[in-house]
Structure formats: structure tokens, C-alpha cells
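Report on the structure given below.
Shown here: the complex without one of its protein chains, the others still in place.
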Amino acid sequence: MIVLNVFLVGFLIVCAIAVERTKDLLSAVIIFSAYSLIMSVLWLLLKSPDVALTEAAIGAGVTAILFIAVIARTERMES
Amino acid sequence: MDDIILRTISRLIIPFIEIYGVFIILHGHVSPGGGFSGGAILGTSLILYTLVFGVEKAQKKFSHKVSDIAESGGILWFILIGLVGIFVTGYFLTNINAGFPIGEPGLLLSAGMIPLLMIGIGIKVASTMITLFHTVIEEAHHGSA
Amino acid sequence: MEVLKQIIENINYIGALALFVIGLYTVVTHSNLIKRIIGINIMGTGVFYFFVSIGNVVGGNPPIVDLDNGNLIYINPLPSGLILTGIVVVVSITVYSLSLVVRIYETYGTIDQDEIAKIIDQETFDD
Amino acid sequence: MIEQLPILNLVLLLTTALMIPFTQKISFKTTKLVGFTVLLTVLVSTLFILLHVQSEGAFYYHLGGYPSTIGIEFYVSILSAFFTLFVIALGTLIYVYSTRDIEHDVYAQDYGRYYTLLFILLFSMLGIVYTNDLFNTYVFMEILSITTCSIISIKRSKKNYTAAFRYLMLNEVGSLSYLFGVALIYMVTGYLNIDLAAESIQQVWHLYPANIVIALGFMIIGVSIKAAIFPFHIWLPDAHSTAPSASSALLSSIVVKVYIIIMIKVLLRLIGIDILEALNIPVFLTIIAASGMLIGSIFALGQKDLKRMLGYSSIAQIGYIVLGISLMSSLGLTAALFHIVSHGMMKAALFLSAGAFIFLRNQRAINGFNGLGYQMPISMAVFSIAGLGMIGIPGTSGFISKFNLGVAILDANQWFLLVILIMSGVLNAMYYLPIMINAFLKDNPEKNRVMQFEKLPKVMLVPIVVLGLMIVLVGLFPNSIMSYIEAAVAMLLA
Partner (left out) sequence: MKKSVILLIFFALFILLVSSLFTMPIENSVFAPSYNATTRYYIENSVRETGAINLVAALITDYRAFDTLGETVVLFTSIVAVVSILRVSKKTKGV
């Protein structure tokens, strides 16, 4: 279990740095969505199923959809 | 987006998502979940409907008028339940002491005001999510002002 | 070796701090407005992760009472409850700031802070 | 019954906010009347609470009837009772003013939304002042930050969007820093209730000093960003100058002060003076306050836009308040709390009269005030009174607060601070006096020097005049509010 935990945290930090580095905002949002999903798995490992469920529905679902809707209305690349 | 596969599949899937959302809201006090996650799932089903069938059709199902009532109503419902506590015991948002039936722990019909509040929160969250999505995309449809 | 063991045992806290700092860095250094909003979200999850980690108990059970077995150890339910509130709050802020971004793009034609500052300077210079 | 008044006030304000979308459909006039009635009711009941607390002492209100270890509670002390009265009184005046002023700044379709936001704003400020729970404070802080930004952006003009966005981002960084501090405090104490956490901090302070130090740092920085304390003030000039006039008055006179109340709660009630002095926090605060006082005034000197100048002046005045807190003595705190009230009244008067100039003449540039005193005598007179108060001329409330601050500084034996105080006063005079002199003594070639009757609508004029009278009355009879403030300080330092 602890190996999975360390692995997921490492993945999480890589995702966060990737979001920070990516110039393409759409990819950044999609990576961020994956990040939220990993976060919800981690919260499941920390035995908080309520928070995990909420994060999976709100963080990975609704937030990502709204980000994409806004990017569709503005510009996609970061200069 | 007029695709027969999308339309058929989403017609099939959306009712299940909605039932799942309602299930999560109603079982908030006996299993993980509750108003926030269930409401978000319910909202996501309507977002899916909007994406497949377009804003106009979705707004016919969920108009501004309905969303106005759902948003104010969710909080007013919360306040109303809180005020019951004030009238009975003198404290805001009281559960058992205000006379809400506790039932047998572990069953669906138990825990006094908790499921009632969860329903209010669920409606509120679902309507907020869908209204926010409609507001953000609807103007692109009309062309920028 | 000792240090590595300590790090692995407390990886949750360290990860949370790392996310907090990365989020803050993104908010401070990036001039793209959407990137900043994502930074706020990362920072928020970092804080929430830290908060939930405080409530964790090694070998504990999820905070759903098992009525048949009274001797279980449960984790601390309070941090989870607080974070449920926190997640929804951050989503609300995100949505509002996104709608501001939509309007900023419509009026200035860009969502880059530096370019907007240039346009504003130009306008005040013209006045 | 009187114990339930705080929560009933909150519920009343919230219900009004929720009902406005529906009453607005009936008629906008009824909405305004209903709002005014609600505010008057809340004002009267806060007054009752204050009188009750003064005679019977502070009381706790437990939400849900749960004791303070497990539930949320309100702590209605003389401090919170007095400041809720202050918030609601100023809020009511600004509300009355805004009923006409919004026609100038906001589209007709957004009137109802503006008042919804205004009532939620008042709701959250009352909540922050009453609550005795760290996480509950965070929730109310978030409501407050989102409403303050949206009453700026509701004007729907170009600069408002960028100002509101920058404000929102900094606000959110501040909130999350505060929440991180709360997490660290919760980690070592296990309580979110301020009193219980404070007791526990006194015990564990030697065991886990790192927690307390980092938590204090993050919480103070978070609140400082929101209160525009000197190095974190960058959002304030834009936000205050672009917002609708009524919103600027609200932001500058009440909202910023509410964050300072949170700061006082965290510093004095949660952490306690002993730990603060062991960590040398007062010295840091003094440096921040002194540099804020000077730099805010210096920037204000160079401004061409009236509202922007008032914004920079706020930064300097917040420096005065922080200076009073940083002295950590009962005299210093008295001066700080008095200056919160007096600056609130003066800044509200200044912003409202500035709004009046914009409303009637569209006059924002500082160099265009020649002869305005003859065209708008009443608002200009109130502007002058408030400006003189900012400089610290005897007879205004500003003089009393500066005098008290000076006494507190002398008591603490810190002479260089007195020099800074006087320098800041001189700088204040340098940017407020020219406006008044231009308005009353300089000729305007286009208009003759005949005193005209003021054409400002009555609902806008009355709040301005009331604020002007209040500044003078508090300046002449400071003891009327000083007794409450001294009781509050005695409670904080006990």
C-alpha cells in the first residue's frame, strides 16, 4: 500500500509540474483533470471516501468541463 | 453536433446517471456521498444533455425560471429547517431536539434532518452546476455582444 | 537511509507541501490568466491534501460506523468534513474567475496579463 | 430571546438577499423599501445587543445547541456587538446612497443582483465578526471575497474586469494561506474554536513551536493580503478607483476593517501577547505599519484621479491602525480600534462625496476642482470636513485617533514613530488641502462665484450629511464611543 501511495504522490507532483510547464492550455487542463482523479484515489487511500467522491465528481468532472468551455471561447496557447 | 450514435447512447445513459446521483444524495447519511457529490453528478448528467442536444433544448428542460427557484429555494429550505430548531429549542439547526425523527441508524429513513438537508444541498448544487455551464456557453451561441 | 525512511513514511505531507508551493509558484510567475486559475486550484488541493492527511490514522477505518463491530478504530472525520466544504468553495471561485477571463478576452482580445498591462498603458498614454 | 438576535439578524439578511430576485419582478421600488426596512430592523437589533452586552456581559450562542467543544459557536462580546453596529450603520447609509448612485454605474438589468450581493456582503461581515470558530471564519471570508470582487466587476466596464480579477486572485491566495494556517493550528490543538485552541496553544507552544510560528506567518500574511497592509496593497488602488462609488465606500470603510478584526482575533485571542513578544512579531508589524504610512501617502501625492488618491490614502490609514495594534498596549489598541471607526466614517464620507462629484459633474481629475465648492456646496463641505479629519485637525474624529495614537507611542517610548506619524500627517495635508483650496478659493473662468443650491438627489445627500455630522460629533464628544472601545480592549487584553 505504501508503495502505491509513494508512486501516486510522485505522479501527482509530476502532473502538477507538467501543468505548470505546458504551453498548450487545453493539454494543461486535461492533465489537471487527470491530476484531480489521482488526487481522489489518494483520498481514498487516506480513508476519506466522501472527499474522494466529491473530488472525482467536481474536480475532475465539472471544473474540467468549465475550463474547456472557457478555453473554447478564448485562446488556446499561452504565449 | 447531430450524431445519431451520440444521441441514442446519451438517451440511454442519462437516466442511469441521474438515478445514480439521486441515489448518492439520498444515501448520504448511510454511505459515502451526500449532497455535494450527488448534486454534482446530477448536474453532470444535464451538462451531458446540453453537450449532445444543444443549449436551446436543454434550456427548455431547465429554464432560468426553474434555476432561480432552485437556487434560492435550496438555501431557503436550509434556513427553514434551521428555524424549526429556533422555534422548538432556541438553537439554530438543531436535529433531534427539534423533534426530527431519528429512526433506526443504518436505514434509509433515519437521521432526522440530515437527509432533508442533503436533498436541499443536492438540488442546489445540481442547479448551480448546470446554470453555470449554461451561462458560460450560452452567449457564445448568440455571438459575442 | 533514515532520512529516506522518514520521507517515505510522511510522503503525504511532503506531497501536499510540494503541491502548495508549485501552485503558489504558478500563480505568482505566470502571466496567463487561465494558468493562474489552475495554479489556485493546485494550491487549494495542496492545502486540502494536507488537511486530510492530518485526519488519517494508520490502520484506521473509513468514518462510517460499523454497527455490528464496536471495537474498530476510525480516522478523524472532522478534516474530511471541512474539506468537503473547501472543495466546493474553490470551485465557486474558479467559475467566477473563469467568467471574468471570458469578459477580459472580449474587451482586450488577449488573456495575458503583460499584454493587457501594455494595452492599458497605451490607453492612458493616449488620453 | 436576545440571545437569538445575532443568528436571526444573519438569517434575515440572507433571506432578503435570496428574495430580491423575486421581489424585483414585482417592482424595484418595493425592493428598495423592503431592503431599507430590513436594514433598519437589523440596526435596531444590533443596538439592542450592544446595550444588552453592556449591561449583562458577553454571551455565547451555540449553533445547534452543541457545546463549544463539538459545535460552532458565536461569541457576542462588547467588541463584536460594537463592530456589528458600526458595520450595519455604515452599511445602511451607503445602501441609502446607492439607491440612486447605481443608476450611474450599473446596467438596469443588474440592479437586483447588486442588492443581492450587497446583502450577502453584510451577512458575511456580520458572520465574521460574531463567529468564534476558525474554519467558519474561512467560509465567511470566502463569501466576502467573492462578493467584494463581484460588486466591483458588476459595473461591466473594461478596467473593472482586470481589477476584479487581480483582486480575486490575491484574495484567494490569502484565503488559502489562512486555511493552511488553520490546518497547522488544528494539527497541534485539535480544536477549531478560538478560545479552546488558544488554551491549548499555551500548553503545546513549547512542544511544537514550528507549527505555531508557520501557522501564524501564513495566517497573518493571508489576512494582510486581504486587508491591504503595506507590502500586499497592490490590488487596492485599481479595485477602489474603478468600482462603483457605493462599492468603493463599502470596500474601503468596512470590508478592509473586518479583515483587521480577524487579524486582531488571531493575534490577541488565538496566539496571545506572550508568544507574540517571544517571536518579535510587534517589531515586524511596526516596520510594516510605518513604511505603509509613508509609502501610501507618497504614492497618493502623485495621483491625478480622485478615487485613486483616496485608495492610496487608505493604505496609509491602514498603516495607522496596524501601528496601534503593533504597540500591543491597551493605549495602542484603543487608538487602533478608535481609528477603525473614525477612518471608516471619514473614508465613507470622502468616497460618497467623490461619488457625488462624479454623479453630477463627471469630475474625477484632481486638477479640475476649481470653483466646485460653489456649485456643490454641501458635498464639498463634507468632503472638506472628512479631509481635515484625515489630516488630523482638532474638532474632527481624525484628530482624536491621531492624538490617542501619539499618546500610545509616547507611552511605549518610541520617538521615531512619532516623527513618522507627524510626517505622514504633513503628507496627508499636502494632498487633501489643495483640493479644498481649489474648490473654494480658486475661480473657475466658466462659472461665476455664486453659491448655488445643490442639485444632488436627496437620497444621496442625506447619507453624506449624516456622515459629516457624525465625524464632527465623534470629534467633539469622543467619550460616547470611547467607553465601548475601552471595554473591548480590556476584554481583549484580559
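For reference, chains read A, B, C and D in written order, and residue numbers begin at 1 within each chain.
Definition applied: a residue touches a chain if its C-beta (ideal position, glycine included) is under 8 Å from a C-beta of that chain, and two chains touch if they have at least 3 such contacts.
Keep in mind that what you see is a predicted model, and the values were worked out from it rather than measured.
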{"item": "For the chain not depicted, the shown chains it touches", "value": "A, B, C, D"}
{"item": "Of C:45, C:80 or C:113, the one touching the omitted chain in the full complex", "value": "C:80"}
{"item": "Residue touching the undisplayed chain, where the options are D:5, D:38 or D:63", "value": "D:63"}
{"item": "Subunit C residues touching the omitted chain (full complex)", "value": "6, 10, 13-14, 17-18, 20-21, 24-25, 28-29, 53-58, 60, 63-65, 67, 73-74, 76-78, 80-82, 84-85, 88-89, 92-93, 95-96, 99-100, 102-103"}
{"item": "Those residues of subunit D which, in the complete complex, touch the missing chain", "value": "14, 18, 63-64, 66, 69-72, 107-110, 113-114, 116-117, 120, 123-124, 127, 135-136, 139-140, 142-143, 146-147, 149-150, 153-154, 156, 161, 184, 186-191, 200, 204, 208-211, 214"}
{"item": "Positions on subunit B contacted by the hidden chain, ascending", "value": "28-32, 34-35, 71-72, 74-75, 78-79, 82, 92-93, 95-96, 102-106, 110-114, 117-118, 120-121, 124-125, 128, 131-132, 135-136, 138-139, 142, 145"}
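Assume only the chains that are shown with their structure count from here on.
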{"item": "Where subunit A and subunit D are represented by their mean Cα positions, the distance between them in whole Å", "value": "38"}
{"item": "For subunit B, residues contacting two or more additional chains", "value": "32, 34, 36, 132, 136"}
{"item": "Contacts with two or more other chains, residues of subunit C listed in rising order", "value": "37, 62, 64, 79, 84, 87-88, 95, 98-99, 101-102"}
{"item": "Complex contact set, residues of subunit A against subunit C", "value": "2, 5-6, 9, 12-13, 16-17, 19-20, 25, 28-29, 32, 35-36, 39, 42-43, 46-51, 54-55, 58-59, 62-63, 66-67, 70-71, 73-75, 78-79"}
{"item": "For the subunit B and subunit C complex, residues of the former touching the latter", "value": "30-32, 34, 36, 105-106, 125, 132, 135-136, 144-145"}
{"item": "Of all residues in subunit D, those that touch subunit C in their complex", "value": "135, 138-139, 142, 145-146, 149-150, 153, 156, 158-159, 161-162, 164-165, 168-169, 172-173, 176, 179-180, 183, 186-187, 192"}
